[in-house]
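Remarks on the structure that follows.
Not every chain is included here, but those present sit where they belong.
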Amino acid sequence: MPTIELNGHTYAVDEDGFLEDPMLWNEQVAADLATTEGIANMTEDQWKLVNYLRHYYLEFGIAPMVRKLCKENGFKLNQVYEMFPSGPAKGACKVAGLPKPTGCV
Amino acid sequence: MSDERRPTPKLDDLEKGPWPSFVREMKRAAEGSAMADQLLGVLELSYGDRVGHWKHGGVVGVRGYGAGVIGRYSDVPEQFPEVAQFHTMRVNHPAGWFYKTDALRKVCDIWEKHGSGLTNLHGATGDIILLGMKTESLEPVFAELTENGFDLGGSGSVVRTPSCCVGPARCEWACFDTLALTYDLTQHYQDEIHRPSLPYKFKIKASGCPNDCVAAIARADLSIIGTWRDAIDVDQEAVGTYAADGLDVRATVCDRCPSKCMAWDGTSLDIDNSACVRCMHCINVMPKALRPGLERGACILIGGKAPIVSGAMLSSVLVPFMKLEPPYTELKELIGKILELWGDEGKNRERVGEFIQRVGLGSFLEAIGLEPMPEMVKHPRENPYVFYEEYFEEEK
Amino acid sequence: MPDIAKRKTDIGPPHYEQFLPPIIKANYGKWKYHEIPRPGVLVHVGETGDRLYTVRAGSPRLLSVQTIRQICDLADKYCDGYLRFTSRHNIEFLLTDPAKIDLLIADLATAGFPVGGTGNALSNIVHTQGWIHCHSAATDASGIVKALMDELIGHFTSMDLPGKLRVALACCVNMCGAVHCSDIAILGIHRRPPKINHDRLPKMCELPTVVASCPTAAIRPVRKDGHETVEVAEELCMFCGNCYTVCPAMPLNDPLNDGVSIWVGGKVSNARSEPGFSKLAIPFLPNNPPRWPEVVDAVKKLVDVWAANARPYERMGEWIERIGWPRFFRLTGIEFTKQHIDDFRHAETTFRRSVHVKR
């Protein structure tokens, strides 16, 4: 399992940069992981999405479907891609510390 | 590079024999690519221990898209560091898989520069498959492809790269313009192809006639298959010529007609078009004598898929006959309603065919606003378990 | 980071029209009929009398850029640079001058490309990734295909079969391709339930998704060493791999138990009989690289028996339907076993519900 260093913190991640253990997540981790997505400072909307994902995951044990995510947060799909250029699964879920999505390959 | 190459005795054996060898292709590519070279090593390893050496999944991609790349990592990266990352990119092919060599050479150049130099022409869905690249190369390859007029195809829970048979470009039986329709739909669904937002994959394939040369009925969620509504066009004289040339018209044509609606008395071929199911057989056997009718269009079918998870399905009739002319408004509205309904109500990883099975075809039709028609079924229901949503109640 | 707003995206594929040779543009939608003057060569005649010649060459599908360029060279030489690929991955050269056909075929032979696959013949074997690229593969794809086509090439380069013969291979039950509807299908199968990595599963997988993924409800959530994980009721597992697809910590790949099954009698076209699924012929053959002799022999035998017994235009499944499955098993010498009897969702609809028994 590789590790990366971000802003001086070291994280165990998989090849795609997903947190090895989703339970080790906190807001600092999110901010650090965001930098791998080219995001230096998370906006309010980005936080909103990340927190939504995080809560959804903790409640249901899964990531929400993309349509649900957009509907419940009032974002259009292209806005999500603007916030997280690699998309909701590869970008937002990673920052939110969710397990790597498999449903979308 | 070749002097350092590990021995691949098992693979070498597959260079022999008359059929063109994929091993030769790998070795050719290996001359210019360390990735291709190490791929040979990985495969030889697999041939020895009889198991694959790729890890599960991998989510990589290009920015702004959620689809088009299949991430892949080796489970023996120490042994084969060059293919530790070995992603494939799916590039949307031109409709009908027609090329001019200059375009194809362009793709080769890009791929030689950035990737393994290995391709699939084509993938089973129809894409140009660029087989094996590192994560760092994704953006550059994508940029150069788009620069040269190519774009990515689908992967994951998207509308997948539509594909079609050669159709009117080189076939006398095309009942609609498969290429034009496919190109039009591909452009129309760019967003849905690149950015996953559906419950699961959604494939569209178009064949110009019931021969279904793109295997749409078996492989597409939405299968568009050309057909006609009027009578088969018969050139009696040409039938006679076939017979004179030795074709046993009765045994080979009439007796094999599924609806047994043809008769040949030695001089004239009689077709009961009201019974004909438009299977193409007679036309296939005597292409110079018979042709599909003139009132042409397509049958729209829904739900085809491979076995995961509730078993394979063939697409089934949704619209028995639809005229298909640009801008294809009727078809697009139909697809739109389907994507909307299934997009909202479908479960994660539930293909539209499975969705229909779950909610019932009748209810599905109601929801997308189509009238039920007997053409949609082999036969009406056999079980007496009919739902009624409402019932009468005693007045109080 | 590139500014994604500025990038070129969503342009879609190149428009096909720019790749159509002039004769196609001129006769687009106006073809009258076609003939097959010789195996691998089609001639399409337009209403105006124009004649387009197609030469179809077999391809391994896995092509290096070097070989693609070599193909382009030939297309430049004979076809003004126009060519296409078929839905079964063959290469088609589009000529207007019949005199060039022989020359092209000779050049193709030199380059190692057989010409054929038209009419009532064997075409290319549609196949998938196998050990070359896929994580799910229970067998290799390209290797078996190569070994088999080396043996069956005679049916590709001639038109000596009763009907079209469509062979396909998929390396796992996901069945990428139309394996489930082929005259003969070669299918990689697993035969061992997933081996669970309990350490990694809770971290990498969505538990509810994993549990829901199993069509036989073999997967149940459990707690192990303080972690939520799952266990598999192995007697319920039929190795579909759906759990692995959603959860990397449940691999099915297993050298001792993976192998190949053979299926027959499916088809796609609506010609004569309706499209239909392939049916199980041989439940298991071992993975025996590099040439999978057991698989090659089995398929050859199937082709031979069909070719010897079928009527003109009678596809594999149509032939079997006519003679009946009991006779099919007798003629091919394949043993009929418990595995051949369906026990999945619609099993009862496959039972013989009449005394119409063909012996």
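First chain written, first letter: the chains are A, B and C, and each begins at residue 1.
Note that in this section a residue touches a chain if its C-beta (ideal position, glycine included) is under 8 Å from a C-beta of that chain, and two chains touch if they have at least 3 such contacts.
Note that the structure is a prediction, hence the values are computed from the model and not measured.
A single copy of each protein chain is placed in view; the full complex in the file contains them as A x2, B x2, C x2.
Criterion: only the chains that are shown with their structure count from here on.
Across A-C and B-C, it is B-C that has more C-beta pairs touching.
Once the centre of each chain is set as its mean CA position, chain A and chain B turn out to be 33 Å apart. Here the CA centre of chain A is 38 Å from the CA centre of chain C.
Annotation: 12 Å between the Cα-based centres of chain B and chain C. Within chain A, residues 62, 81, 85, 100, 102-103 each touch two or more of the remaining chains. Counting only residues that touch two or more partner chains, chain B has 55-57, 63-65, 70, 191, 348-349.
Here chain B touches chain A in the complex through residues 55-61, 63-67, 70-71, 73, 85, 155-157, 191, 195-200, 343-344, 348-349, going by the rule given at the top.
Remark: chain A residues 15-16, 18, 62, 65-67, 70, 77-78, 81, 85-90, 100-105 touch chain B in the complex.
Contact residues of chain B toward chain C in the complex are 10-11, 13-14, 16-26, 28-29, 31-32, 36, 39, 42-43, 46-57, 63-65, 70, 72, 86, 88, 92-105, 107-109, 111-112, 117-122, 124, 126, 131-132, 139, 143, 146-147, 149-151, 163, 165-166, 168-172, 174, 177, 179, 183, 186-187, 190-191, 194, 210-215, 217-219, 225, 251-252, 256-258, 277-281, 284-285, 287-288, 306-312, 314, 348-349.
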